[in-house]
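Coming up: subunit A.
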Amino acid sequence: MGRGSEMVGDEIVLRVENIHKRYKDQEVLKGVTFEVRRGETKVIAGPSGAGKSTLLRCINLLTKPDKGRVWLEGVELTDPETNINKMRQKIGFVFQEFNLFHHLTALENVMIGLTKVKKLPKDVARKKAEEALLTVHITEDLWHKYPAQLSGGQKQRVAIARALAMDPVIILYDEPTSALDPQLVGEVLRVMEELARKGVTGLVVTHEIGFALEVADEILFMYGGRILERGPPREVVFSPKHEVTRKFFENITKLYGGK
Partner candidate 1 sequence: MDPVWWEYIPYILQGAIWTFTLVGGGLALGFAIGVPVAMGQKYGPTWLKAVLDAYVWFFRGTPLVVLLFLFYWGVFPVLLGIKLDALTTSIIVLGLRSGAYQSQIFRGALNSVDEGQMLAARALGMTKWQAITNIILPQALRIAIPGWTNEYAIILKDSAICFTLGVIEILTRTRYVVISTGEALGPFLFAGILYIIFTYGGTKVFNIIYEKYHIPGLVGKGV
Partner candidate 2 sequence: MGFWEEFIPLVLHGAVNTLWVLVISIPASVALAIALGSARVYGNAPIKAIATAFVVTFRGFPLVVTLFLLFFGLADLGIYLTPYQTATLAFVLCGGSYMSEYVRGAIRSIDIGQSLAARALGMTKFQELIYIILPQAIRRALPGLSNEIIYQIKYSSLAFVVGYEEIFAVSKTFISRYFMPLQVFMVDAALYLAMTTAAAYGLRALEYKLRIPGLEMSIR
């Protein structure tokens, strides 16, 4: 059982229904359906090319799905009538490559969404941003550094703070540790785990099996554009129903030295 589970209620905050996406002649997503409850941490795993990142981007419509529907707290995002920019404020997104704004300091990176998108007054935004930075253990000495002056782990934590400060309903993490040097992975995973324990809802694409086993309430195993298998982490990792799932976790355990 995941550690976040005691906080999980019955309320479904994200519903993804029958998402399809095709790039030219390749069908990347072939009908994906699942839901996330408030307080839950869900991990999406699977080999590269399975469509995991595309799926995440289809959720906040950074990529437009060809077919299928997405709801956040009962509002349909895929409805053309919906103001997507308003809804994106409620969906935190953490990129593999951090994508911190190069011309802004750590603090300004966290503030800009609050001032420009949420239109909060500067002092309120600043306070919220500082709180968010402290939550991800970015201390005051780093607040006025530019992204290029931060380590990879620090950058990713600032990026998490940027998402967190918006008070999102859910945070989507797109392989948040894949671009990091191995010795920096731990600090980012620790922050993500702490957030999960505090009840921040998360949907995480990752290869970090240790994190999935420790923190996730459920693993969705994707293969060939579909969810091939899903269930409690230990079940999916240690006694999967499918041969491909078993092979995948066996290889990943070897590669990443999972516990």
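On the choice of candidates, all candidates are chains of the complex that A comes from, given by their letters.
Rule of thumb we're sticking to: a residue touches a chain if its C-beta (ideal position, glycine included) is under 8 Å from a C-beta of that chain, and two chains touch if they have at least 3 such contacts; residues count from 1.
Worth saying up front: this structure is predicted, and the values here are computed from it rather than measured.
Undergrad: Which one of these touches subunit A in the complex: 1 or 2?
TA: By the stated definition of touch, the match is candidate 1.
Undergrad: Can you list the residues on subunit A that touch candidate 1 in the complex?
TA: 60, 62, 85-89, 91, 93, 95, 97-103, 112-113, 116-117, 146-149, 159, 162, 166
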